[in-house]
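Note that one protein chain is taken out, while the other chains of the complex remain in position.
Note that the chains take the letters A and B in the order they are written out, and that residue 1 is the start of every chain.
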Amino acid sequence: MKALSRSYLWIIFALLYAPILLLVVFSFNEGGSLSSFTGFSFRWYGEFFRDQVALQALKNSLFLALASSLLATAIGTFAALGLDRMRNRYVKGAVNSVTNIPMMNPDIVTGVSMMLLFVAVAGVFGLSDILGKWTMLIAHTTFSLPYVILSVLPRFKQFDKTLREAALDLGCTPAQSFFKVELPAIVPGVFSGLVMAFTLSLDDFVISHFVSSPDFQTLPLYIYNQTAHEVKYSMYALCTLIIVTILALLLIVNFAGSIGDRRNRRREASK
Amino acid sequence: MNNKLIELRSISKSFDGEQILCAIDLDIHDKEFVTLLGPSGCGKTTTLRIIGGFETPDMGDVLFDGVRINDIPPHKRQVNTVFQKYALFPHLNVYDNVAFGLRLQKVPEDEIRERVREMLVMTGLKGFEARKPTTLSGGQQQRVAIARALINRPRVLLLDEPLGALDLKLRKDMQNELKRIQKATGITFVYVTHDQEEALSMSDTVVVMADGKIQQIGTPTDIYNEPVNAFVADFIGESNILDGVMLSDKKARFAGQVFDCLDGGFAENEPVDIVIRPEDVDVVAPEKGMLVGDVSSVTFKGDYYEIIVDIKGFKWMIETSDYVAPAARIGLYIEPDAIHVMKKSEYSGKFGDYSTFSEEMEHLSDPTIGTEEEDDAE
Partner (left out) sequence: MKQKRSLLEKAAAVPHMVWVALFILGPLVFVLYFAFTDTRGKFTFTNIELLSSYSHIFLLSICFALVATAICLLLGYPLAFVMARAKPSRQKLLMIMLMLPMWISLLIRTYSLMTLLDNGGLVNSLLVKMGFSPVTMIGTGGAVILGMVYDFLPYMVLPIYTSITKLDRKYMEAAADLGCNSIQTLFRVTLPLTVPGIVSGITMVFVPSISTFYISQKLGGGNFDLIGDTIERQFKYPSTYHVGAAISLVMMILILISIAVMNRFSDGDGEEMIV
């Protein structure tokens, strides 16, 4: 039974990783083939880094991810505070459900609906084309908001209300008690919301596909355009770079976490 | 001990239409150890929170040193609280938790260091400065909570079931410790608990509460020996509570018999409640007994036997050091000073029969009664 379940596990993971590994391996292939490996080379990486459009797309992606995640985190954190303190259950419920619409809706519907809004507004003001950087910022902020709230609101809810009373009891004004006691308890949630919003923005293709224009390309849009017709080998290099970056980030986050854990455990044990 | 520090004047409070406190009057004197005692939901925690400033009464006044403080927010009151689950700030270490109040008062860091050190010595926490609260045991967290409150030199310290989370032995130690700290600092303690033993052993004054009303205020001995009604008699210690009639002064009739007693001042033939503590009843041979009954159960309790005796359908609890066989017929002898007579109250007939020990047990076998919320709805 144990052997069976273990082999099942590894078969699924092997299938899951096979295409990705293939892509990584063949990004170093000297020749332009996917079936035979003719020699190791960085040729396609060089080609990618000479591609000005790709580098611009990378810059756009980073700018957009940073700007939209900061904006969504700011709005979302305050929203979570407001929702936590809100007494009217119906207003609270309504705000929550509306916020979650982008999370439930297929991305394509979110994308086209925002596009329709932007196009219609542009039409009213007689602008021919407003799709681009700013519509992307609005769209990315909007679909990140529910995730930020989802990671911050529970922190407010779990916050032990007697801690607030203890702070008041010890002489804090309500404002002081918020900043000295409640905020430190919320910060981890805010931070994970920020990270989540950042990665969602970097990763998004479907919504961006509808609300951007050719003069503001992000990496996913660039990849989409590149893969639209024939196979481009510099794409393999780009994908490999992305995969390696993500892997490195994941490992860093997890290692930092487990080292911290271990240190805590050691301190516990030394008591 | 004479000057009144806190006065509650007919305080009422309700939550969502449910009356939690009905016109409470209470004086708390300087340097006094006062305990609010009662079952969960009786309003004791609400009373404490009103003194602390976390709730405002719907009606009535709170006076502190003769000044009305109803509208003073908690952070401006000369009162500090030790919270039920300690409410230590998880992001601060022990030192910073204790220093919290002084930092807010902008006390110079040198002085803070000195006072925190003093406090930690007094509460036995020296060496724990850098630890985070989550790495401490319950008893240690408890001490931090006390140190954090006392360092502000409050006039009054409020303690909300502070020992509730500790195990029995530690609780006894902490009871002594708290008493010692209270004596040493001369600060007024207002202590909330549902544990009658704790209340009796620590307090100068016990305030017994039930259903949002104060039932009795008195010294621990008064409360135990002279309960005013069936509720207090049942809640403090074990009691057999019987229906009776006061024939005249010092003559009471209950359990179908007339007994001599020491109480008086009732109207002729006034219906009353009679309290007899289980340890005040002597077991004798049936022919020598004032009452005769059949033993329905015997439980060994270590230093005594607890026996339940059926006398004409009423189950008495008796504590005796002599072994009695189950199902034996025995006689009971009751001295006049063991009989305590109380006026009838709304609690008459609800307590004091040992068919079962708790009301809950009766509810358990009755599917029509839903389980009640255990929490203090306060």
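Observations on the model:
The definition used in the following text is that a residue touches a chain if its C-beta (ideal position, glycine included) is under 8 Å from a C-beta of that chain, and two chains touch if they have at least 3 such contacts.
No experiment lies behind these values; they were computed from the predicted model shown.
Summary of contacts with the chain left out: across A:Ile12, A:Val53 or A:Leu127, the touching residue is A:Ile12.
Check A:Phe78, A:Trp134 or A:Phe191 against the missing chain and you find that the one touching it is A:Phe78.
Among A:Ala57, A:Met136 or A:Leu150, the one in contact with the hidden chain is A:Leu150.
Which of A:Val53, A:Met103, A:Leu127 or A:Val187 touches the hidden chain is settled by the complete complex: it is A:Met103. Residues 5-6, 8-9, 12-13, 15-20, 22-23, 26, 33-36, 75-76, 78-79, 81-83, 85-86, 95, 98-110, 112-117, 119-120, 138-139, 141-142, 145, 147, 149-151, 161, 174-175, 196, 199, 203, 205-206, 209-210, 219-220, 223-224, 227, 231, 235, 239, 242-243, 246-247, 250-251, 254, 258 of chain A touch the missing chain (whole complex, contact as defined above).
We adopt the following convention: only the chains that are shown with their structure count from here on.
If you average the CA atoms of chain A and of chain B, the two centres end up 55 Å from each other.
Touching chain A in their complex are the following residues of chain B: 52-54, 73-75, 79-81, 83-85, 87-91, 100-101, 104-105, 135, 148-149, 152. Per the touch definition, chain A reaches chain B in the complex via residues 160, 162-163, 165-174, 176, 180-181, 184-185, 267-268, 271.
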